[in-house]
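One structure is given below, represented as structure tokens, and several questions about it will come after.
Removed from the display is one protein chain of the complex; every other protein chain stays in position.
Chain lettering (A, B and C) follows the sequence in which the chains are written, and residue indices restart at 1 in each chain.
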Amino acid sequence: MLLRRAPLQTLCFVVWATLLAPGLDSGQRPVKRYEPPPGSGVPTFAVREPVLRLQPGDVVETQTLSGGYYEVPGGAWPGEVGPFYIEGATPDDTLVVKILRLRPNRDTAVSTHTPGFISAVAGDRYTRVLNDPIPARRYVWRLDRQRNLGILDLPTSARRLEVPLRPMLGRVAVAPEGAEAFGGLWPGNFGGNMDAADVTEGVTVYLPIFHEGALFYFGDFHALQGDAEICGSGLESTAEVTFQFDLIKGKRIAWPRLENETHIMVVGSARPLDNALRIAAVEMIEWLVADYGFDKWDAYQTVSQLTEMRIANMVDPLYSVVVRMPKKYLHKP
Amino acid sequence: MLLRRAPLQTLCFVVWATLLAPGLDSGQRPVKRYEPPPGSGVPTFAVREPVLRLQPGDVVETQTLSGGYYEVPGGAWPGEVGPFYIEGATPDDTLVVKILRLRPNRDTAVSTHTPGFISAVAGDRYTRVLNDPIPARRYVWRLDRQRNLGILDLPTSARRLEVPLRPMLGRVAVAPEGAEAFGGLWPGNFGGNMDAADVTEGVTVYLPIFHEGALFYFGDFHALQGDAEICGSGLESTAEVTFQFDLIKGKRIAWPRLENETHIMVVGSARPLDNALRIAAVEMIEWLVADYGFDKWDAYQTVSQLTEMRIANMVDPLYSVVVRMPKKYLHKP
Amino acid sequence: MLLRRAPLQTLCFVVWATLLAPGLDSGQRPVKRYEPPPGSGVPTFAVREPVLRLQPGDVVETQTLSGGYYEVPGGAWPGEVGPFYIEGATPDDTLVVKILRLRPNRDTAVSTHTPGFISAVAGDRYTRVLNDPIPARRYVWRLDRQRNLGILDLPTSARRLEVPLRPMLGRVAVAPEGAEAFGGLWPGNFGGNMDAADVTEGVTVYLPIFHEGALFYFGDFHALQGDAEICGSGLESTAEVTFQFDLIKGKRIAWPRLENETHIMVVGSARPLDNALRIAAVEMIEWLVADYGFDKWDAYQTVSQLTEMRIANMVDPLYSVVVRMPKKYLHKP
Partner (left out) sequence: MLLRRAPLQTLCFVVWATLLAPGLDSGQRPVKRYEPPPGSGVPTFAVREPVLRLQPGDVVETQTLSGGYYEVPGGAWPGEVGPFYIEGATPDDTLVVKILRLRPNRDTAVSTHTPGFISAVAGDRYTRVLNDPIPARRYVWRLDRQRNLGILDLPTSARRLEVPLRPMLGRVAVAPEGAEAFGGLWPGNFGGNMDAADVTEGVTVYLPIFHEGALFYFGDFHALQGDAEICGSGLESTAEVTFQFDLIKGKRIAWPRLENETHIMVVGSARPLDNALRIAAVEMIEWLVADYGFDKWDAYQTVSQLTEMRIANMVDPLYSVVVRMPKKYLHKP
């Protein structure tokens, strides 16, 4: 079924790429397809044998892993897809990942309240308290993909929620520095489980590279998620996703960056949120200095007055803050 | 000059109030004018003799205090205006403050970098470090009030910023609980220096009441401010402001709430940001339960998926986070 | 009864002062007695009319306030004693407060668990959570003053605790800077409710001065307290206390300092604990540089290797950390 749709997807992508992504001559390349085998999900962001090798410029249609958590109460997490090896990628470069398409491929999404595990507003593994745990809950949302709606009946509250979906990838990552291996719940300077609602169709993700080939991972599709993901889960579901990979040779960045038509963004991850913001804001200031010709203190003033700062997650082992700078103020008159 | 414009303002207000604020029959009342005398600014949010006594429903045209900081390098802060005594207000009630109009009344705005004082991304009084302090800076923005633009020339960076203004009040407060007196830099459950960009023309602010008469204060106009106000100041300027006051008798709230046409919001203030978010999110969940008929855990799920959470300030003695819930999901089908 | 004991106390004090406090010629001065009238407790650290005027060098026998909380379940807090006005004290000076004697004067002490109010390990006003509150508890300890023991029977746990008392004053303060008035629960750069177990008999407290006369306050006697005071209260009781006041003219300090026979100490108060430690450690480094001739980076190395850092409280509006530096390494060989 997926293969049958591929020609149309390719066409869509070519149109999209031609109109919106003029910097990449991706229209010339054949689109590759990668089907992650069932059970192939990995539990960590780490150096391991690649499942796919790609050239800069390559476009790949693929999907997140299914099963377990998405299907049955108490079901196991299926893990992340990857790693993809990008030929020529070295730690001196920056990995460029364009999300050309991101669409749910399932009719439900699940969100769970898991007592004692992770929560922004209840005792959990890190904020340990003496209070009794909150009750477990499992909400199954219907995804009306025609109307792009998430629908949840709340009989106890005598109401139905019907909400436009905002599909996003909770996890995009490279293998982290050195020999470390972080579980799928972790975000960091390698990307990972940032749970940033801005990682959506049409965005370009820039990631630092710590190993030859970059070793790209992805997963944790959310059909929708509120800021901070305070209950510990969004509308967890599965998706088809089309990436285009590229490299910026000879450019190093310290933390993940995002770009869409209107904004450049930095995602900082740390605890408490204070430090996540510090990371993201300082990285943004350094970006304005390095790439846009700002004096350091002018950049400080500019970021102070012109950015949005939203909380991406306050439940993961590190919390994430996104600093968003409008691009219209960055081009010299 | 201000008085001469009053009839037009009143007309504007009547139109506004008729169209947008149907719940208040304020059109019937005469508009009062309060001119804060030069030098009358107060340094704390505290119980003190009222400067004005008002009835619920009253509309007041007034302005923030001028002088000092806004005019000369190193100039002193002119302080806040107030308190206004609202007849009939008791600690069992909620104060309602509609910001009917908020407009800059000066052609410049100032933003300063003050080493060692307050900053989200440099050593300051609270985050004390051994590093050398950053350099002091004072940026004077021009305010083009016809075009609603803030303009800053950055010769060092060879660029000019021209940015739409988003006028807001940094400080709206009642006298805090008990005998405490918090300096003007403090936010808290009494409101105060929340520096929330959502406190703008058209918003309704709900504040808890701790003393008879509520004792309302305001000040700290920003022509524009980025989230988190990371350098410690927005485009600090002065403004004309028109408030309408009211009471919700017999209703108590714990933290400041905001409402505009599209959202209900809660502002939590604490350190670190984590706790500010906890306060705001739990208060929002309790709001959905108390006023909108949500089951507690359904409210938790709803807030998790549907809210925006932005950082209002990360420089004041307490940090502030705003949780924004779209109203369209709150009305039962 | 208290007056009858005064001559003996004076004798004790003279002996103590002669042996242990040679820097102060307090032996020459008559000992003053101040009895705080019942109901005279104040709710805030703030500028207000002094209850007593003293000269530098003066010795005062007094006591903490009784009643309410210490006596009946749900009883009100009796408030702090003060302010004492020290003649000649100005903001250019440092206030010196020697605690010559500190002894419980009651046979019981109370410790309460107050759900939702303050706790390091349960949801409270600042760390708001959705979990159900913990149960309220009120423990009444017996104080065996002859044997210097606190005794608590825990029938549910089938055991009795018998623990040596370590009497301390939770609150010693000056009036804070400017017009601010902090409730008795607050610590800060003015001292206040630091809940530092090192503020005990034999210690000298150094406080910055923000107003003429310094305006000294004290209260919140603990017969014993664990570090961090995690349930929100120590063995709360009342005490007789003898202070000697002095000034260091022309010396300014930024945060409260302590000194006993073996250590110099700094108490930093902020949230999170990280920032309390930063304040205390940087102040200690600056102390070594200013008074002991250390190079700044040598002081950093020295403080890194030789200090103890204990958590005084993690329940108050600001948390407090004490950095303790052994004096024996500070005197040049």
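Quick notes
To be clear about the criterion, a residue touches a chain if its C-beta (ideal position, glycine included) is under 8 Å from a C-beta of that chain, and two chains touch if they have at least 3 such contacts.
Since we're looking at a predicted model, the values are computed, not measured.
Screening B:G150, B:G234 or B:P272 for touch with the missing chain picks out B:P272.
For the chain missing from the display, the contacting residue among B:V81, B:A109 or B:A122 is B:A122, taking the whole complex into account.
Only one residue from A:H263, A:R278 or A:R324 touches the chain missing from this view: A:R278. Within the whole complex, the absent chain has one touching residue among A:A270, A:L288 or A:M314, and that is A:A270. Panel shows subunit B; residues 119, 121-123, 127-134, 272 of it touch the chain omitted from the view. The chain not displayed touches subunit C at residues 111, 113, 120-121, 134-135, 137, 139, 150, 152, 154, 156-161, 163, 224-231, 233-235, 271-274, 277-278, 281-282, 285, 293-295, 297-311, 314, 319, 321, 329, 332-333.
In the full complex, the hidden chain is touched by subunit A at residues 43-44, 46, 126-130, 178-183, 270-272, 275, 278-279, 282-283, 285, 296, 300.
By definition in this document, only the chains that are shown with their structure count from here on.
Among the inter-chain contacts, the highest number of C-beta pairs connects A-B. Rounded to whole angstrom units, the spacing between the C-alpha centres of subunit B and subunit C is 37.
Chain centres here are Cα means. That of subunit A falls 34 Å from that of subunit B.
Shown for subunit A are the residues that touch two or more other chains, namely 121, 134, 272.
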